[in-house]
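A single protein chain has been omitted; all remaining protein chains appear in their positions.
Order as written gives the chain letters A and B; numbering starts at 1 within each chain.
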Amino acid sequence: MASIIHKGNSKMTDLKQMLLSGFDDININIPEDNRMVVSTKKESVLSILIYLKKFGYNHFALVSCNDWIDDNEFELIYIVSAYQKNDEQYQDIEKSSIIVKTRISREKAKFITIIDIFENAEPYEREIHEMFGINFEGHPRLTPLMLERNYKIPPFRKDFDTNKYVENTFGKIPSIKERKEGNK
Amino acid sequence: MDRNKISKWLKNPGKMAHKYSFHVVYFCTGCGIIEIPPSITARWDAERFGIIPVATPRQANLFLITGYVSTKTLKAIIRTYEQMPDPKYTVALGSCPINGGMYYDSYNTITSLDKYIPVDGYIAGCMPRPEAIFIGVTHLWKLIDMDKADGYKRYREDYVHYRANQEQLFGELEWPPLFIKEIVK
Partner (left out) sequence: MRELELYFGPQHLGMVGNFSITLKVEGDRIIKASANPGYLHRGFEKLMEQRTWIQNFPLVCRINVVEPDHMELIYSMGVEKLAGIEVPKKGKYIRSIYCEMARVASHLFGAWAYANMLGFDTVANWAMYHRDLLLDMFEELTGARVYHIYIRPGGVRRDFPDGFTDRLVKTLHKIGGKVPDYNALFFENRLFKERAEGIGVVTREEAIRMGAVGHTIKAIGMEYDIRKIEPYAAYDQVDFNIPTRTGGDAYSRLLAIRDDMIESVHMIFKLIDKMPTNGEVCTKTPNPFKWKVPAGEAYVRCESSRGELGLYMVSNGGDKPYRVHFNTPSYNHGLTVLEKALEGESIADVGNIMISLYVVPPEIDR
């Protein structure tokens, strides 16, 4: 059977050179054959994503968020990969995924939306808004996606205690028998 | 037909006909829905017990709650339960409706279903096999014979307390109370 020959890191190292020369305050490392991690400041995230899309990475995989409560910062993660360019054979960049990371402050948590570049980021940003409390400017509808009620602290942050919440809300409701005996 | 069943049929034909023809509401509430299609198709045939799924709650008299219940689903369950005509029965599957199950510390699932709508019985398993569902249904027949499956009567008599529990969880409910005009707090 024809084995798919991996061309090594040639395209990834080319991309690394181009990114290092084009942007400042950027830090790239390649941990293995098909992953590249780019850490940068928050003002250059949009232009890096536009550059990667023109280079061929047109499949947007996910937006995620980490809560580093000890540093008092949120960390936003963007992961992109590629569909195949032509229909006949697999090219080299389909195997790789690129992770772009940036940090924003935890008190005033806001960032800019990337819907104009990748259209399917809309529900991901809605979910991060209701679970972590980050405001995305320019998003057309930031209404709740899955939750049914409001919480004082957004539920996925590290200072939200689930056991205490369950005890205060669901544990305090009495059973029917207790209500009937309490009435009499 | 056995000889000792003929007297039961003659004494109370309505109850016997009611028992042997359950109509199940088609509502997939949770995980346990994965074992309902095998139960109603050809291998483990549920129609020999008289069970058949129907489209609307206005034509149903058995409500199967298959697994855990989240707060958004609980609103839909209460509205569906109140639309079913009397006499009606509720059966819950799994251990999540009893005390929260494996999601005991989740902020979105309730811990005990009996506080909001009346439940007649529970079937064990995660998920219960089709044979377990059939054994549960035959046990429900025995309870109906002994007049112990009276969830709908309890809902009618103690509606004040059920409504107070529902409002303590949700705040103000958008639909008016079902049985009485004013609730005395």
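FYI, contacts are C-beta pairs under 8 Å (C-beta built on N, C-alpha and C of every residue); 3 or more make two chains touch, one makes a residue touch a chain.
Given the structure is predicted, the values throughout are model-derived calculations rather than measurements.
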Contacting the left-out chain in the complete assembly, out of A:Thr13, A:Ser47 or A:Asn66: A:Asn66
If I consider the whole complex, including the chain that's not displayed, which of A:Ile26, A:Ile79 or A:Leu142 touches that chain? A:Ile79
Which residue numbers on chain A touch the omitted chain? 1, 3-4, 34-35, 58-62, 64, 66-67, 77, 79, 83-84, 87, 90, 94-95, 97, 99, 118-120, 122-124, 145-148, 155-156, 160, 162
In the full complex, chain B touches the hidden chain through residues 25-31, 33-35, 37-38, 41-43, 55, 57, 68, 70, 72-73, 76, 80, 102-103, 105-109, 126-127, 129
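Just so we're on the same page, only the chains that are shown with their structure count from here on.
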Contact residues on chain B for chain A in the complex? 71-72, 104-108, 110-112, 114-115, 154, 158, 161-162, 164-165, 168-169
Taking the touch rule as given, give the residues of chain A at its contact with chain B in the complex, in rising order. 147-149, 151, 155, 160, 162-163, 165-166, 169-171, 173-176, 179-180, 183
